[in-house]
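Sending over a structure as structure tokens; questions will come in a sec.
For this depiction, one protein chain was excluded, whereas all remaining protein chains were kept in their positions.
Here is chain A:
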């Protein structure tokens, strides 16, 4: 069953909605796209049930290839007591779904799923109340089975209960949810509903959408990021059949053609005179550039005692700087969107994480009210954050406006690697004082990271064409996890929020938390080594006793990895191949998911080659909706982050990105993926937390600590390339 097909079916069968029962149905406004409530405090925003008892779930959070669609179905099926097969999901359609914010930050289940659960539980309670009246039985004596409420031998279905009436219900966050022992669907691994269609080539990605009369567009990006197109020579396309239009506005240039291949050829062949621009910093001096960037805001994220004084008074002082390279999302599928104007109304199909925000951004760019724009989510390739999907949507919108026909834009590989927003450069200075017993007396962390939070990332087309846009930086919430939960007498963690950063920044899986955890957990390992302490014991010593779940995660990962208690580095470092192990722990954002990991590595001394040979992880995200889905996310986090940590680094000259394909931006390959042992700690009575990112945070430091254990050399700069390790080994 395909949610997209069903959604289309639903839209075409719009009339059915009026005869079908719908929770909270309101009259259809003649011209409005919105035919149902979308306010997130109304049950009807999340759920409708038709006369046959089929349940449709409407969510603002979207399935980015992570499997949350299946988890949403499980949640609805559980609370409403209907089979999963009777549930379909509509995601991220601004006309139909509540605005639940962007799908980021590992919040889909924690927030989106919990909101849906509350809506379903509210509906269930109302059905029980109505059934109680109808069947003359107190609700407590009723049973719900397969969408029907039963009292002895009498039963009434949800649909019969409401009989076509509209019920307006406010979501009650305190409506009773099923207790763990009564759950039959949630908490058990359910096969993902999208996988069969993906495996048989029947799934409809946004890339596959065809609209009547649709043309194909391609942006032509400047060879220097800030260049303007001074002149465009349309005659250079004379020999390409089916070219419909060249669109040119400032730095924005695009071509539209009847066929995709003609659009591609035209984009390659178009002769453009570009202005000169060379505003990027020199890559070799990126960290000097970061340090020289003006600070807009100083943000102290934790402070206890006088850390500076404590460090200066300590018998032993450590200081180190950790840096983390600029990364691309480097999605497998170049970003894609289809835009279509009908009169002054624009519909855009996009794999955006945040269709509700995209709608506002497109409206702003085009100078129209948001009500004139509808954004409909369709799955694309995994994005791992705010990649180019929204920008492709803006390209398509500008091109569709110019030609008056629907336009599909898919970027080329070089557009994706070159123009997706980037994970910004991240620099952390650390200092610690250690007393004669090896205790940390004071801890100072100073991060140099761009200003801004998880707002909207400006659309590239709007930037290039100088159209209205917000002009703010939105790198994601990158300050988290610089503060840590270890007990130390004096701590100060400070984020120096920089005025600018070389590339348009955005979040990539675990933004900031990954970089800060890398610095914190590797530097903590430096302290443990200085103290001559075992790295697991050292952490347990510093973790407060009341942090029982964190301690359990750490203790269990040590057992899982058969951790031998000793200090790092290992003693015998004379061989050609050195082996080591490293541990890491994080409590995500200090308020949710606990993760601990052990990495084992093998280092070839002569070449600096690093191989991660095994990876162990324990993961406690509270209640799990779909345990196998959580496991897949943890695996994905580990593999993706190993790729980033061992291999990935954006390269650029003064004009533009130069790592424009998979050869110049290498990523992890099958032989490099280690065997993984993952232990999910299930806590059905706890609240559900996120799993989409936290396990990524622990990977860089686990690997760095393992390399140190093997070699005695500390890798403080991501990626850990053989060249860097070789240089460090030679210097050691």
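Odds and ends about this structure:
By our rule, a contact is a pair of C-beta atoms (placed from the backbone, for glycine too) under 8 Å apart; a residue touches a chain by one contact, two chains touch by 3 or more; residues count from 1.
Note that contacts and distances are computed from a predicted model.
Chosen from "4Fe-4S ferredoxin-type domain-containing protein", "(2Fe-2S)-binding protein", "ABC transporter domain-containing protein" or "Osmoprotectant transport system permease protein", the protein name that UniProt gives for the omitted chain reads "(2Fe-2S)-binding protein". Across A:111, A:236 or A:259, the single residue that touches the chain missing here is A:259. Of A:531, A:639 or A:710, it is A:639 that touches the chain left out of the display. Which of A:331, A:474 or A:516 touches the hidden chain is settled by the complete complex: it is A:331. Touching the missing chain, out of A:195, A:319 or A:472, is residue A:195.
When the whole complex is considered, the residue among A:242, A:455 or A:485 that touches the unshown chain is A:242.
In the full complex, chain A contacts the hidden chain through residues 64-67, 191-192, 194-196, 198-205, 207-208, 241-242, 259-262, 265, 330-334, 379-382, 384, 410, 412-413, 628, 632, 635-640, 643, 661-663, 667-671, 673, 675-676.
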